[in-house]
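Heads up: the structure comes next, in structure tokens.
All protein chains but one are shown at their positions in the complex.
Labels run A and B following the written order; every chain starts at residue 1.
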Amino acid sequence: MSDLKLVEAPEGIQGEGFFATSLNKVIGMARANSMWPLPFATSCCGIEFMATMGSNYDLARFGSERMSFSPRQADLLMVMGTIAKKMGPVLRQVYEQMAEPRWVIAVGACASSGGIFDTYSVLQGIDKIIPVDVYVPGCPPRPEQIIDGVMRIQDLVRDESLRRRHSPEYKQLLASYGIV
Amino acid sequence: MTEQSIFGEDFVKPEEKQYNTLNLGPTHPATHGVFQNILQMDGEIIISAEPTIGYIHRAFEKLAERRPFYQVTPITDRLNYCSSPINNIGWHLTVEKLLNVSTPKRVDYMRVIIMELARIADHLVCNAVLGVDSGALTGFTYMFQERERIYDLYEEIAGARLTTNIGRVGGFERDFTPRFHEKLKEFLAGFPKRFEEFDSLITRNRIFMDRVVNVGPISAEKALSYSFAGPNLRAAGVDYDVRVMNPYCSYQDFDFMIPVGTHGDTFDRFVVRQNEIRESLKIINQAYNNLPEGNFHADCPEFYLPKKEDVYNSMEALIWHFKIVMGEVDLPAGEVYHSVEGANGELGYYLISDGGRTPYRLHFRRPSFIYYQAYPEMIKGQMLSDAILTLSSMNVIAGELDA
Partner (left out) sequence: MALNNDIVLSRLQEKFPDAIREAYINFDQLNIEIDPAHNAAILRFLKEDEEMNFNYLTDLTAVHMPEQTGKEIGVIYHIHNLYDNYRLRLKAWIPESEPVIATASSIWLGANWMERETYDNFGVRFDGHPDLRRILNVDHMEIFPLLKQYPLEDSSREDKDDRFFGR
């Protein structure tokens, strides 16, 4: 017998040919375990991401088998590396093209806060232009840390209410960034 | 009788042909790094390309004017981040040239081992990713496992995997530990076989060769005029290698060849990098088997940080460590240019010091920046998929491109 751990089903009432549970638990479980990331890799953290995708650390076991490079088909925007001011509008455009629900993970010190580059040309953190869900510190973070960040995103996704994206708080959050 | 066209009014006559403009944008799955190319295309053939870079400009040169020389080492890491020990050691060699510090032979051999491991790691990334871009994903998975082994070796010495901040001015922070010797022996025993397996999958593969032979060629004269360096220049036929021309770090003691190509096309660049990995393995074997006894650092206490056991236990060592790192020790005034053979070519450091605690001016001669300007000429007249492969084979690292 293999010792693979599969995702457990949510609590519910089971019977002959049916399984009843609440909708947001099922949707949360499905979304959390099939996140399609968009690797927005700009610099050194991108190489650590390539190592995370490789066979030693294997991000694919968490459901991220298909790296989507098209924002239209991605759930999770993984910003890895320094974002310069020249790149800011590009990042913003990629974020706006993603369809709801979408999550953003800022991998590395540069994406979280500008990192060691407190200069005139580096954006001091991507949360100046897009809302971020999880920050993974490190320069670069070890692959285990990146996987931990993805697992925290999975927790957020699993427990998110289905109506969150239509709520006034979320709309206010987007309005504060100027994203319509 | 008026001439009537048999094709109807919508037919575009040949002299009114319009070209497509395609944006190979900063975010693209196949451009490894953030640079943009606006291509003018006639169907599938590329007429012209206009590159735009600067999407990851982090102002290293201005930042270095604010930082004492030990604090500049982490910045140099982030230049060519696939092979960061070469950048670190190059910077330390530059400072040693300015300070006139000479290192013991053991330090030189240790540095050579680390630099050649970094060169292998960088070429593995470039070639594995070139395989991925032409559809061969297996090589990537296997060769990244080898990179993990190299990361293990870096961690034994420096504690970090990718941006290593390795070494000190005058040597290393610690000698090779017994565990490092074990791991290096394992690596040297097992890597050649696995690498030859990767090579046998791709290099003489009919499909790969059809895709990369005669793609993105450049002649030797053009390459020299564009100041190419490294494997790209050697693939074009010029055997310029800084390790041989201006040897540093006792490279003259080692016996290795410089692989050189003929046409300067993508296939030549791939094969030159494959052969350079083999030559690097030869150098590591020679250096490791003849590793001389001695100290792992030079005797220059004004610039070499004291031992960590002393720093944690004695007040004087703690204060001295603080003074050196925070820049209370001045660099002598002077001007020096030193270059090392990075994985992409001649990586140069031009340091002007005015006798203060930080460099007055530090300029990095970055090979990726210089040879990327030849890209539009290399892809003219080729098809779009060839342009992607040319870009991958040139090994343009975005950190080094923009600094």
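Everything that follows uses one rule, which is that a residue touches a chain if its C-beta (ideal position, glycine included) is under 8 Å from a C-beta of that chain, and two chains touch if they have at least 3 such contacts.
Worth saying up front: this structure is predicted, and the values here are computed from it rather than measured.
Asks: So one chain is hidden, and I want to know which residue out of B:Ser134, B:Thr163, B:Ser339 or B:Thr390 touches that hidden chain in the complete assembly.
Replies: B:Ser339
Asks: For the chain not shown, which residue from B:Phe69, B:Tyr109 or B:Tyr226 touches it across the whole complex?
Replies: B:Tyr226
Asks: Can you tell me which of B:Leu24, B:Leu63 or B:Ile324 touches the chain that was removed from the display?
Replies: The missing chain is touched by B:Leu63.
Asks: Have a look at B:Asn23, B:Ser102 or B:Asn246 and name the one touching the chain we're not showing.
Replies: Missing-chain contact among the listed residues: B:Asn246.
Asks: Looking beyond the chains shown, say which of B:Lys97, B:Arg194, B:Lys282 or B:Arg357 touches the absent one.
Replies: Once the missing chain is taken into account, the touching residue is B:Lys97.
Asks: Tell me, which residues in chain B touch the chain that this view leaves out?
Replies: 53-54, 57, 59, 61-63, 65-66, 97, 222, 224-228, 238, 240, 245-246, 334-337, 339, 346, 348, 350, 352, 360-361, 363, 365, 369-370, 372-374, 402-403
Asks: For chain A, which positions touch the chain that isn't shown here?
Replies: Its contact residues with the unshown chain are 85-86, 118-121, 124.
Definition applied: only the chains that are shown with their structure count from here on.
Asks: Residues of chain B touching chain A in their complex?
Replies: Spelled out, the residues of chain B in touch with chain A are 25-29, 33-34, 54-59, 62-63, 74-75, 77-78, 81-82, 125, 140-141, 144-145, 147-148, 151, 161-163, 398-399, 402.
Asks: Report the residues of chain A in contact with chain B in the complex, numbered from low to high.
Replies: Against chain B, chain A makes touches at 40, 42-44, 47-48, 50-51, 54-56, 67, 69, 81-82, 84, 86-87, 90, 94, 116-117, 119-122, 139-140, 142.
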